[in-house]
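Before we start, here is the structure in question, set down as structure tokens.
All protein chains of the complex are present and in place, except for one that has been dropped.
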Amino acid sequence: MIVILKEKNPNPKQLEPLISWLESLDVGTQFTVGARQTIIGLTGDTSVVDIDLIKSMEIVDDVKRVQEPYKKANRKFHADDTVIDVNGVKLGGGQFQMIAGPCSVESREQICLVAQRVKAAGATMLRGGAFKPRTSPYSFQGLQADGLSLLLEAKKLTGLPIVTEIMNISHLPLFEDVDVIQVGARNMQNYDLLKELGRTNKPILLKRGLANTLEELLMSAEYIMSGGNEKVILCERGIRTFETATRNTLDISAIPVLHNKTHLPVIVDPSHAAGIASLVKPLALASTMAGADGLIIEVHNDPPRALCDGAQSLTPEAFDKLAYEVRNVLPLVQKRDG
Amino acid sequence: MIVILKEKNPNPKQLEPLISWLESLDVGTQFTVGARQTIIGLTGDTSVVDIDLIKSMEIVDDVKRVQEPYKKANRKFHADDTVIDVNGVKLGGGQFQMIAGPCSVESREQICLVAQRVKAAGATMLRGGAFKPRTSPYSFQGLQADGLSLLLEAKKLTGLPIVTEIMNISHLPLFEDVDVIQVGARNMQNYDLLKELGRTNKPILLKRGLANTLEELLMSAEYIMSGGNEKVILCERGIRTFETATRNTLDISAIPVLHNKTHLPVIVDPSHAAGIASLVKPLALASTMAGADGLIIEVHNDPPRALCDGAQSLTPEAFDKLAYEVRNVLPLVQKRDG
Amino acid sequence: MIVILKEKNPNPKQLEPLISWLESLDVGTQFTVGARQTIIGLTGDTSVVDIDLIKSMEIVDDVKRVQEPYKKANRKFHADDTVIDVNGVKLGGGQFQMIAGPCSVESREQICLVAQRVKAAGATMLRGGAFKPRTSPYSFQGLQADGLSLLLEAKKLTGLPIVTEIMNISHLPLFEDVDVIQVGARNMQNYDLLKELGRTNKPILLKRGLANTLEELLMSAEYIMSGGNEKVILCERGIRTFETATRNTLDISAIPVLHNKTHLPVIVDPSHAAGIASLVKPLALASTMAGADGLIIEVHNDPPRALCDGAQSLTPEAFDKLAYEVRNVLPLVQKRDG
Partner (left out) sequence: MIVILKEKNPNPKQLEPLISWLESLDVGTQFTVGARQTIIGLTGDTSVVDIDLIKSMEIVDDVKRVQEPYKKANRKFHADDTVIDVNGVKLGGGQFQMIAGPCSVESREQICLVAQRVKAAGATMLRGGAFKPRTSPYSFQGLQADGLSLLLEAKKLTGLPIVTEIMNISHLPLFEDVDVIQVGARNMQNYDLLKELGRTNKPILLKRGLANTLEELLMSAEYIMSGGNEKVILCERGIRTFETATRNTLDISAIPVLHNKTHLPVIVDPSHAAGIASLVKPLALASTMAGADGLIIEVHNDPPRALCDGAQSLTPEAFDKLAYEVRNVLPLVQKRDG
């Protein structure tokens, strides 16, 4: 961390408390006296230093961080890719997986039909929403606990591990047989939820918030990991920008940037990023080519009748084609599927 | 709602299911045949129609909403300003209130001292965080239940109603003696929390999410109101943009826009919007002049030592000055304080 | 275009002038009377109607556009892909091209060396800046006219057509032997420049502005095309968002969205989008996979010594590798290179 003072020769009465406070934290200091301003370089473990506190001191002009504020998620301290084992299905470190299924679980017939179709097409996990975050209180809110039971039936039928979203800590006992617990974009900074998930032993699929930076995404992963659960799968799903031609703007650069900063696997949700079915395939292919470790895609047997997100769901036929083309790309990026 | 078809003469086999589905929802249809495209105007209560579902139909080019998707928060159906009574302190409808206090409750001495100082300066409610949402799991997370107890002591001492943030539904019993429950920006779309608060009888201070539109803010208010609790105070606290000179960008236009769309009171948090103490006063004055019904401001007895958000906290002396200047503005905007 | 009135039965004294004005423009009107509001559908050529003017009328609640405001760039009126012939090198309609070269032309040796290297790697056009838009007046502003001469020397040496940026209409005579004139992101809405280029006969590479929507990009293309020059190549180069991990956020979705809306070719500049050399290859591959018709990439013989944009330039060796991998992708997306 670097502390830039306002002046070359700051008032010692103001400088001294800063220095002694830093020393009390076991942080070392080295001074660089510039033409107009003095700079203090902090050495040692500066993750304990509150950057805003220093910034607010009267003699301080600015503070700049050198080290990243996350540790467990940081590739600098963990060079090898993390591989997450979901009931025998491995994700990360060269293993690429496709997760597919409907936005919402609607009925036994629907979820079982879609599960069989996506499995046949090559998907290795089944997604489906039981608890649904909807912008309007008047929209369908999901089948809730019944939806979870139906997902488990589809799992039994097909053998596909299931991925589904949690919205409320108190529902955690219901998720006992769920294979991957998803934290939705709106809950990426629901810290109490993250802490609780950090105490479980389940893989967590953590979606990037609509307006959250990659650093904030990694800090939310750190919340889960610091609780003891290091099985975190990061998911880019589009960010909010000024552009209105797509629902969100898929941040394709997030894939190589995250791979550089962290050892955690990174998957992409092109369905939510685009919001339009016809864009899902090109975005899925682009994401795979950019190095994603997997995809999570909405597939519905009858998209125009879907109880939510019909606009962005693929038909099983469209998913067959997408999955086929994605698999053709994998050798070019040194990935293995299934 | 207006449905724009792709063609002038759509395939009747595709048009018919759309029309019969709309009729089943008691929604009327009127056709406008254009040069190249036909437009269907939907009449009746279209809030039951899922806009995304129609958008996804093959014959449909686009769908545009005419009515707002919120009802209880909509000024069209409730022309008069809502006035919220917080333990005798009235907010809204010409009554302006200042809420002030530290970011975090740190100790009995601190909260009591700050409470007395802000009361003397003219604040009519006390804010203070007991449960703190922090980006890093390694930062101070608040005094939690002990913090709530200290707030109640400060309330007893000064008579100021207290405003504090909830992060977790399961904590609700601890908030029994809290006067206003705050929902933070990160939880604006934590729908399970909103629903639960909709079943309480307490005023809710609902902060706009960092990247949420004003319509989404009103939809979140609608979640609370549709549960039966209509005492919602909206709070603009800055949005995330590309500009980095301030922590967030205060959306000053939100004040007149919200007053136009809703009858709910609108307050502003200039401290979080700016992130820098020296900007708080000009933003507070500007917000008041733009018609805000109140302000919520961070004040700390020793900002450089504050355990969080010290950079944006005012000293009690600076708050005295701000409060004095804000009160001078009130007659110009036909507002009464206290 | 759809005009939504505030009331079901608007004041005829206010409605009549609107209707007669629309009739004077040869625009037809059809009424839909809803439960609370009346909607007027406008038929005929509504591109002559000023949407903001109608919006501002007292009886009008909102106006929504149905038709796109661009014609010549619109795929609806020109189904086939436009193929642009640059001195025999064809771009668009299945023909994929790589444009490469340094950010700035620095010397004869530099531009000739880089030109030979990128040609050997498979690039089919040479880029190089002679007039450079720099944020600071104190930064290197390009070799200007001398830079153009050096580019022409490199063209003579290698046979590669050249692409270079114009910043000022008065420089147009200097661009007589340039093959493709580039309009930079900062000048995307410099309408006088666009109009003048519309009177030339040269292919124009039009870069998307940092904060411009895809519709605005197409409207700027329309400026050039309405002047008579239909040879416009669109270029996505990243947009400005809140994320700071990359210089800009590459909007990968722009590729399929533009291909859907327009017949003009779409290329991608991953170098400027990323701002970091190590991200250029994954973004180039992803863009190709998403359907781009070409790439424009910065290559410098000695990036750390480049007079501008060194951070994002590839070495010739890195470009060799990128070009090789991009060519491997082309068959998967039914594109032919060279």
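List of remarks:
Lettered A, B and C in written order, each chain numbered from 1.
Throughout what follows, a residue touches a chain if its C-beta (ideal position, glycine included) is under 8 Å from a C-beta of that chain, and two chains touch if they have at least 3 such contacts.
This is a predicted model, so every value here is computed, not measured.
Residue A:43 is the one among A:11, A:43, A:107 or A:260 that touches the chain not shown.
Checked against the full complex, the one of B:87, B:200 or B:241 touching the unshown chain is B:241. In the full complex, chain B touches the hidden chain at residues 211, 213-215, 239, 241-246, 249-257, 260, 273-274, 278-279, 282-283, 285-291, 325, 328-329, 332-333.
Within chain C, the residues in touch with the undisplayed chain are 47-48, 50, 52-53, 55-58, 69-70, 133-140, 167-170, 186-187, 189-192, 195, 209-211, 216, 219, 222-223, 226-227, 240, 277, 303-313. Residue positions on chain A in contact with the hidden chain: 2, 4, 30, 32-37, 39, 41-45, 61-62, 64, 66-67, 211, 240-242, 244, in rising order.
Just so we're on the same page, only the chains that are shown with their structure count from here on.
Although chain B and chain C share one sequence, what matters here is the overlap of their interface residues, and that overlap exceeds half of the numbers used. Chain closest to the overall centre, judged by the mean of its C-alpha atoms against the mean of all protein C-alpha atoms: A. One finds 39 Å separating the Cα centroids of chain B and chain C.
Counting partners per residue, chain A has 211 as the residues that reach two or more other chains.
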